[in-house]
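Following this message is one structure expressed as structure tokens.
Excluded from the complex is one protein chain; the other protein chains are retained at their positions.
Up next, chain A:
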Amino acid sequence: MFQNTVKNWHLLITIIAVTFSISYIFNQFLLTRDIYYNTFQSQLESARIDELFDLQLKYLWIGYLVIPVWITLKNLIITLCLQIGLLLNNSKLKFSHTFRIALTAEFVFLLPQLIKLIWFLLVKTNYTLTDVQQFYPLSALNLFNIENLSALSIYPFQTFNLFEIMYWIILAGGIKQALNTDINKGIKVVFSGYIPALALWLLCVMFITVSLSPAT
């Protein structure tokens, strides 16, 4: 799975292309003018909702532009975290090889995006923008009633999901394979490199939420 049969940039382009396609379908078929009306009609005048929707359409390209930058940057940072984890465990792996492991594991995060797309296209067809923002399949968030949760806990509960755990396992498996060692070593690298960085990221998001959102 982590052998050099496919080049890193092939993996990167594939992830970007699939994410781009999912985003395009989302914007075309799910984030429609009607959904904007569903979301804002209790607070805004119709003309203002139209203005808001048109503005969103006008700047949609920025969102598409962000996709490759975000995916590349995220995987580079994760590679760096794994490199730190490797160093802490007295192991060495080439940066490009670690990057490949991160990119391969990244494919797992395409699944929740696809499930989300199918969920709103076929199952929950009457929804608001908030529903779309808050939905994360097979996450801890699904165990609670969102209305009873504070804004502060939504993102951590979304982040703790089955795909995230699969991601850790794939990362650990990749490291195990690359180092030709046992899975424990891989798990140690993930837990000493990636997990602390994820915890720090969660704290950053929670801090921004508690600072900006009046109703936390």
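Some notes on this structure:
Keep in mind that, in the parts below, contacts are C-beta pairs under 8 Å (C-beta built on N, C-alpha and C of every residue); 3 or more make two chains touch, one makes a residue touch a chain; residues count from 1.
The rule is short, and it goes like this: contacts and distances are computed from a predicted model.
Candidate names were "Sigma-70 family RNA polymerase sigma factor", "Redoxin domain-containing protein", "sn-glycerol-3-phosphate transport system permease protein UgpE" or "Acyl-CoA dehydrogenase", and the UniProt protein name of the unshown chain is "Redoxin domain-containing protein". Of A:L87, A:I146 or A:M166, it is A:L87 that touches the chain left out of the display. Interface note for the absent chain: among A:I16, A:L30, A:L44 or A:I146, the touching residue is A:L44. Considering the complete assembly, chain A touches the hidden chain via residues 42-45, 48, 84, 87-88, 150, 152, 196-197, 199-200, 203-204, 206-207, 210-212, 214-216.
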